[in-house]
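Dumping the structure here so I can ask a few things about it.
Just one protein chain is left out here, and the rest sit where they should.
Chains here go by letter, A and B, matching the order in which they are written, and residues are numbered from 1 within each.
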Amino acid sequence: MSTPASQVVHLADPERARGRIGNCPNPESVLQYGPQLRMDVLDRLRTSSILSAAQFDKDLLCELSKLAAYLQLRKYPASKALEDKIMAAAFFEPSTRTRLSFESAMLSVGGNTISVADAKTTGVAKGESLRDIGQMFNSYADIVVVRHTEQSAVAEMTEYLRIPLINGGNGSDEHPTQALADWYALLKWRPEIAFGSIPEKFRINIGIIGTPGNMRTVKSFLTLALLFPENINHITIFSEMADPLGDEMRKLCDASPIGINFSRDLQGSLEYLDVIYMNAIAFLGDGYRFFDEEFQLNAQSKLKHDTVILHPLARGSELSVDLDTTVHNLYFNQADGAVWMRQALLLAIFDRVRNTIPDNLLI
Amino acid sequence: MSTPASQVVHLADPERARGRIGNCPNPESVLQYGPQLRMDVLDRLRTSSILSAAQFDKDLLCELSKLAAYLQLRKYPASKALEDKIMAAAFFEPSTRTRLSFESAMLSVGGNTISVADAKTTGVAKGESLRDIGQMFNSYADIVVVRHTEQSAVAEMTEYLRIPLINGGNGSDEHPTQALADWYALLKWRPEIAFGSIPEKFRINIGIIGTPGNMRTVKSFLTLALLFPENINHITIFSEMADPLGDEMRKLCDASPIGINFSRDLQGSLEYLDVIYMNAIAFLGDGYRFFDEEFQLNAQSKLKHDTVILHPLARGSELSVDLDTTVHNLYFNQADGAVWMRQALLLAIFDRVRNTIPDNLLI
Partner (left out) sequence: MSTPASQVVHLADPERARGRIGNCPNPESVLQYGPQLRMDVLDRLRTSSILSAAQFDKDLLCELSKLAAYLQLRKYPASKALEDKIMAAAFFEPSTRTRLSFESAMLSVGGNTISVADAKTTGVAKGESLRDIGQMFNSYADIVVVRHTEQSAVAEMTEYLRIPLINGGNGSDEHPTQALADWYALLKWRPEIAFGSIPEKFRINIGIIGTPGNMRTVKSFLTLALLFPENINHITIFSEMADPLGDEMRKLCDASPIGINFSRDLQGSLEYLDVIYMNAIAFLGDGYRFFDEEFQLNAQSKLKHDTVILHPLARGSELSVDLDTTVHNLYFNQADGAVWMRQALLLAIFDRVRNTIPDNLLI
């Protein structure tokens, strides 16, 4: 039942901007509250490692989102900004999506890349320590992006490291740049969450399907969500686990004025949710597994007319493709924006924002 | 019985042009019938995907060959032409030869590359759909080259794709850029096939060893061969299969004035063949296997003195190395020309021919 290539109709149209399926808010929206970038804020990222979403406060997330917007609008080409820099992509846990996103971001701002796509080709497989591998990257690169199956990998690798490291996902712990991409998509969709003040009755209700205590994307996303107590009303965690937050996240949540709820009834809660954060897999105490049907969404789900869905992708059956062409689909825009957010991050870490954005837009 | 490195004599000589073993026709030959490039023809490739050899007519093949010749002659450097572009090489079926050829082509015209060398490191291995992966490439690259074991992969991947896709081999279906490289080699060898008129008694006889119905390189090669009925006399298919053409190719062949023959007697037919197209594997109904001895060629085979052999490589025992240093060896030139043909294709797709070739050579 396959289609021969000669019968495929394909219309590639570069005039259409990238990312045009589903909900595609204009990057201009995050600039409307003030077009100028606060360099005192962005300069805090100079030479920094990005290890945890907890490093970002509201100012930093806002300024990075604005910088990402300038890049995505292609107003100020940064195509040579990092031409003297090398990024090592060290993916000891394979992930094409995240690796290619970082590589694309680095190449787009003029940088170079060297890559480990598979731990089986490395000394790690032969028992070499991550400390020694970190020392190796000092010599080979100017920045290193690491993904690893173990939570402890980032700490081990930074021991001898003297170049910045970006955590590209460490076990069940964190995936901070994914969270930056998540929130960049949300701020393009509703910039008032970060930049404005939403009247009480319209404040945002967020649903998170998963367990922040042991799922890295969910944990990092929730950490950033807590930065906006003025404009977020409730966050509901949908999980079958008795304690989906875990100690670390529970402390953070307890300290926040945002109401945190727990529920197993996703379908019955849809009418209250403005944002739904999904994932392909659930952690259920004894390991990972795909979500049950009750945690799946499709075009027949009773979503509010303007609810948006985020998903770090790749997806499984929990997110039906019949949602792709609806306004609920913010997940493609989220993936698309990740490349621009990562470019913004790289420019800030290497202090090349000034070389890229005109002076009159910097304060 | 191995030779230590210290005893190896090696004379690298960059003054010698590349590709100099065997038959190495001068790229100038395809320009002698008219040095100007027809931009009305090449512009048909702007923003296009390359899915099937059936997309190419005689004009397009001729103009691409001339553009490839200009690049191979290194008269007009294109080394920055695509410096703002990223090519994703998505080789879900591993192929070093084709992947490196595309990467080399892209880098040679100044572009950047991101690569998947092995499907095992991708979400595909975890069940992610090619549709979603196509959507991902929209965000990461400006063009994507795909190789896949399944014929249907190209159609699935283009569903959400808004950047051009080049089919780098899809299952048993097509390998269009291989066919372009095949014919670029043949047109350098005998430009009159496309550009001139060959007297009847000297018209070309082609032998194809394999089954166009289910071997992608053979199918794509034959598709382009049918573009030259004026100067090709006969095409003989050598196969043990009852129906080596299959429905789709039989229709194309039936509609062509070129005589299509079938034979199992390769050795007895050699005296009539000007061009022989070989392959490393045969499809025999129940699967692939290496060719029997009767379909093998070596320096003792009764070839005409000026017969040329094409082979997409890698080779097995069907093509003896003792042919490498003979005039019959056009296969190395064919592999070498592939890089230049792919550069030509990339320049045409991205509309950068005008930036590369001087105006007085464009019409």
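Simple rule for what comes next: contacts are C-beta pairs under 8 Å (C-beta built on N, C-alpha and C of every residue); 3 or more make two chains touch, one makes a residue touch a chain.
Worth saying up front: this structure is predicted, and the values here are computed from it rather than measured.
Enquirer: In the whole complex, not just what's shown, which of B:Leu100, B:Ile198 or B:Leu361 touches the removed chain?
Expert: B:Leu100
Enquirer: Per the definition of touch given earlier, which of A:Asp173, A:Asp274 or A:Asp324 contacts the omitted chain?
Expert: Going through A:Asp173, A:Asp274 or A:Asp324 one by one, A:Asp173 is the residue touching the chain not shown.
Enquirer: Consider the whole complex, including the chain that is not shown, and state which of A:Tyr140, A:Phe262 or A:Phe290 touches that chain.
Expert: A:Tyr140
Enquirer: Footprint of the hidden chain on subunit A, which residues?
Expert: Where subunit A meets the chain not shown: residues 47-49, 51-55, 83-84, 86, 88, 112, 114, 116-118, 120-123, 126-129, 131-132, 135-136, 138-142, 150-152, 154-155, 158, 160-165, 167, 170-171, 173-174, 176, 248.
Enquirer: Would you write out the residues of subunit B that touch the absent chain, in ascending order?
Expert: 1-6, 8, 10, 12-14, 16, 18-21, 79, 91, 94-97, 100-101, 103-104, 107-108, 113, 117-118, 313-316, 321, 324, 332, 335-336, 338-339
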